[in-house]
Structure formats: structure tokens, C-alpha cells
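Remarks on the structure that follows.
Left out: one protein chain. Kept in place: all the others.
Chain lettering (A and B) follows the sequence in which the chains are written, and residue indices restart at 1 in each chain.
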Amino acid sequence: MTFAETAGVGTADAVPTPVLAARTRGLRKLYRNTVAVDHVDLDVPEGAVLGMLGPNGSGKTTTIRMMLGLTTPTAGEIELFGARLPEAAQSVLPQVGALVEGPGFHPFLSGRENLLRCAAAEPLLKSAAIPAAVSEALERVGLSDAANRRYRGYSLGMKQRMGLAAALLVPRRFVVLDEPTNGLDPAGTREVRAVIADLHKSGTTVLVSSHLLSEVEATCTHVAVLHQGTVVAQGELKDLLEASNAGLLVSTPEVTAAVDALRDNRIPARAVPDGILVDLAATSAPEVVATLVRADIPVYEVHRQRTGLEDLFAQLTETP
Amino acid sequence: MTTLAPVRAPILRLLRSELRWIYRRPRTLILLGLLALYPILFGIGTQVVDAPVRANGDQSVVAAVAGNAMMLPVIVLSTTMVFFLPLGTTMTASDALAGEASHGTLRGLLLAPVSRIRLLAVKAFGVAVVSAGAAVMTALIAFVTGLIIAGPDSLVTFSGTTLPLADGLWRVVVATGWVIVQMWAIGAIALAVSAATEHPLLVMASVIGGLFVFGLLSSIPVLDWLHPFLITESWDSIVDVLRDPMPWENLTTGFLRALCYIVIGYSLALARMVTKDS
């Protein structure tokens, strides 16, 4: 489907391409006969904080694992910084830090020993720089005091922060965080948001997956919404918000009659707590008001309401 | 678009880190402790059991079998190689891939990234060092225990000849090396299983259980066509180093058979490593 397009990108530097930290085309993953992910065309612009939003089971983690070379896609292509995976794994992955599917560490080792072990595998770390890098990462996530305790005794939040520390052992160009605030208390969540903001400020591209909208709304510049294994919307957060259908909130005591009257005139509307919400995609505000008046519906108040990301999310993932 | 050169973490650093991880694990240390204790207890045990028999002016079978500095290490090796050494080897191999996968740490290594082939090499090295180290330690302790108990003139072979110390040591070295290669074969198979699962206990159960089944199969005469394919088939011949002159035939066959197992095991592990989803 997208082979011609990608061939062009792969071969020539002359073709002007937007600077992308990550790019997938036609990504597909089958587990036995179940389609986990299909037709995933994802663009992560360099410098962006992209929120990958989707309910549990929508294929976020599978997509991330394929993007990092952990899982082999059934079909499709992956590029990181313009280089194809898995061939270029050894040259691009050192620049990528990731926390995937929760933190993974050995319970019998201390936090510091665990990180020393991770650091030993990091290609971009010079052997002499390892102890300092580990201390710095521990400091950054606030685990310095607990560094010499066994990982076994860490709280859920501390474990999550260890995962973050491992991803941040080396200055990265791209950081992938899969559900980073899982199990964190509000203070911990704020800390993670601060870390993401820091990374963004320093020019690092960040991909955060979450099933929580507030999370994405609070931290991201870009958003991609996954639903049942496919990307149903993606783009800059502000574009997505603007492009989304504005609604007209009509305050009225006769909710049912109002909805019926509008529907009789082929204007989509639905009941909300304060009255009805009218979709303005195919109509205009004056026409809605006129229709209601013609139907003798009392109207107390009418005002335009821009949908929040939450509404967008609900719309996109609503099962028909 | 920038062109990036592939970078790798120095292999020695990876190997050192792997060993540090293995030898920090409590159960590795417990098993090594038991292995260190076993020859000492075995040596003392033969002396204690032997004492009343010798008082009657006779020699016990145990003393004849294990009461000298030459036989003690070999008998100790031949008894540990059927259970404790395979256990330690399999344990290390099961932790190496399945265990790391179940802790989620395998992901971390692959993401660093350590290439899958390199990672398998690092893991194979770890397993090889643990099994070799355990065998050498056990044999050395047994040899020294034997020398202390029975003295340097006690290097008597099954054939009734008495060997000079250097010859005796050479035989023990041969036996140890041979056992190490057998354990490497077990380790190769265990790593292949370890690469195929996320449950370390499954690796332990299948490999140790498999050895047990091999033992059963080799005692069924109808299946004698199958016997030369079983790794355990030549394990009895380790005592050949106690015969004088030393018959190399069975030891050589056993060595080659172990090599075949090593090749098969690491081939399967390699195939699984490059295709597996982590």
C-alpha cells in the first residue's frame, strides 16, 4: 500500500521529508489469527511530545514494541530518524530510551546495581562515565536515598521511577514511555509530567502512551488516537481540537421534544445534563434556533461549545 | 537526516556485568556452597564409614572406591554430574533468558540495544563460566580433601597401579574438563528452552525432567537403538580416567556426543533468539 512512498524516503536524501523521529507505514501485527494492530501509519515529528491515546487493548503497547524492534511486525515498515528498523537498530536504538510494559528489574539487586547493569549495556556510555550516569539518573527521579536498598522492597511508585531512570541513563534523542504514570500517586504523576516537560525543553522527542486523557492533554503537543488496532486520528493537539466538530449547547426543559424536532429536520443532537448538544457539522446555529422555535420548544439559552479532547476521544472510540 | 554509525557496548563490559549479576544471585551462591561442601563431607564420610571395617583388618568398598586423592575427585564429579552440576547449569540457563524475560529485564538489554546474537553469546558465556567454575571448584576441593585424608601416595587406579602426583592431577584435569563439556551440552539445550519460554521453572522442569527420562530410557534394552543418541549414555565412562592405561574410546565418544548437543542446542537457541518477540 505504501511501498512506493517509503522506497522514495529510504533511498534519497534529496527528497525533502519532514524531520521525523519515528515513522511507521502499514504496520500490522497478527498474533496467531488475531489482528492486534493493523494499518498503523504513525508520524512522530522530532521535538514533539506525542501522546498515544487509546483504551486498554487498542494496540498501543504492540505498536510501541514494534517501533523499538522488540516485536517483529507481520507487515509494514518502521523508521527511526529516517533509518529502517530492524536493520539500523544498532545505530539508532542507542539514542532511544524507553520504558515499556512497566519497569523490569532484578529484585535481589539494589536500585543502583540494577542501573549499573543496564548502563553496562548502553552503547553510548563510556565505561568510566557509568557510575556518574547512574547516580545522576537516580537523582533525577528522586531515588538517591533508596539507591542501595534492594529493588524487592521498592514501592510501586519507586519501581516506576526506576524504569524512568533506566530510560534516562543517557541523554536521548527520543524517549518512549509506555503508561509512565501507572501506579503513581498524584505527586508522582506531577513528577513524571515535570520530567517530560524537561525533556521537551531540551529538544528530546517524547512518545507517551496513556489511556488517560488528562495525562495527554496536560503534557503533549501532538496526539495519536488508537482504536481497535488502528490510528483513528493524529496530529497536533491544537489542530485536532479545532478540527473537531463544535457543538451548540441548547438549554431547554423539553429535552426529548427538542431532540425529536431536530432529528426530524436531519440535525444530529443528543441529550446532555443541561439540555441538548447539537452537532454543527452539517448545519448552523441560526438554523438550529429557527427549527426549535418553529417546533414551539422553549429555549432558555444557546451557546457554542468547543469539545474537549475527552469528547473527541469519546467520539472516536465510541463503538457504533 | 543524519547518518548514524552503529555503536556497541564493549563486549568485555557486557561479560563482566553478566558474571557479576550471576554471582550476586543468592541461589547461585547457595548451590556453589553446597558443591564446595559435598566433597569434604564425602571424603570424611568414607573415612568414618570405613573406620569400623578397617578395625576388623579389612577394607570397605567405600574406601576402595573413594578413599584416595585420585578417586575422590572423580567419584565426586561422577555423582555431582548427574544432578547438582546439571541443576546449577540449568538454573543459570533458565535465569539467563526465561528469567530475564519474566522480570522484564530482557527488554531492557534488547533496547539498549544488545543485538540478539550478541546477547545469546553473552548468556552462553555466563552459563559456560558457571558450570565450568562449579566443576573446577568441586574437583579441586575433592582432590585436596583426598590428599589431606589419604596422602600423596594414595593415587591408586582401578587397575591397581599407583600414579605419581602429576599423573593423578592430569587424570583429574581430564575428568573435570570432560564433565565441563558435558555440562556445556546441558547448558546449550537449557538455553534453547530458556529462549523459548518466559517461565524459568519450565526450563528447570523440562531439562532436569528430560535427564531423568533419559536415565529411564537408557535402562530399557528394547530401546538400545536410541541409547547412543542420549547425552547421558556415556556419563558412566568418566570413571575410565581411573583405569590404567586409560581407555580413551568411550570418553572420546562422550565428548563428541556432547559437542553435537552443544551445536544443536545453540543452533536452536539462535533460531529462537532471532525470531522471538520480547
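Heads up, the rule we're going with is that contacts are C-beta pairs under 8 Å (C-beta built on N, C-alpha and C of every residue); 3 or more make two chains touch, one makes a residue touch a chain.
Keep this in mind: contacts and distances are computed from a predicted model.
K.L.:
I want to check something: the complex is missing a chain, and I'd like its UniProt protein name from "Outer membrane lipoprotein carrier protein LolA", "Urease accessory protein UreF", "Galactose/methyl galactoside import ATP-binding protein MglA" or "Probable cytosol aminopeptidase".
P.N.:
"Outer membrane lipoprotein carrier protein LolA"
K.L.:
Which listed residue, B:F83, B:F212 or B:F229, touches the chain dropped from view?
P.N.:
B:F229
K.L.:
Determine and list the subunit B residues touching the chain excluded from the picture.
P.N.:
Those residues of subunit B that touch the unshown chain are 58-59, 61, 63-65, 67, 75, 78, 115, 117, 153-154, 156-162, 225, 228-229, 236, 239, 243, 245, 247, 253, 256-257, 259-264, 266-268, 270-271, 273-275.
In this section, only the chains that are shown with their structure count from here on.
K.L.:
Just give me the whole-number Å value for how far the CA centre of subunit A lies from that of subunit B.
P.N.:
49
K.L.:
So in the complex, which bits of subunit B are touching subunit A?
P.N.:
Those in contact with subunit A are residues 1-2, 4-10, 13-14, 16-17, 20-21, 24-26, 103-115, 275, 277-278.
K.L.:
So in the complex, which bits of subunit A are touching subunit B?
P.N.:
Going by the criterion above, the answer is residues 13, 17, 19, 65, 68-72, 81-83, 88-96, 98, 100-109, 113, 116-118, 120-125, 127, 166.
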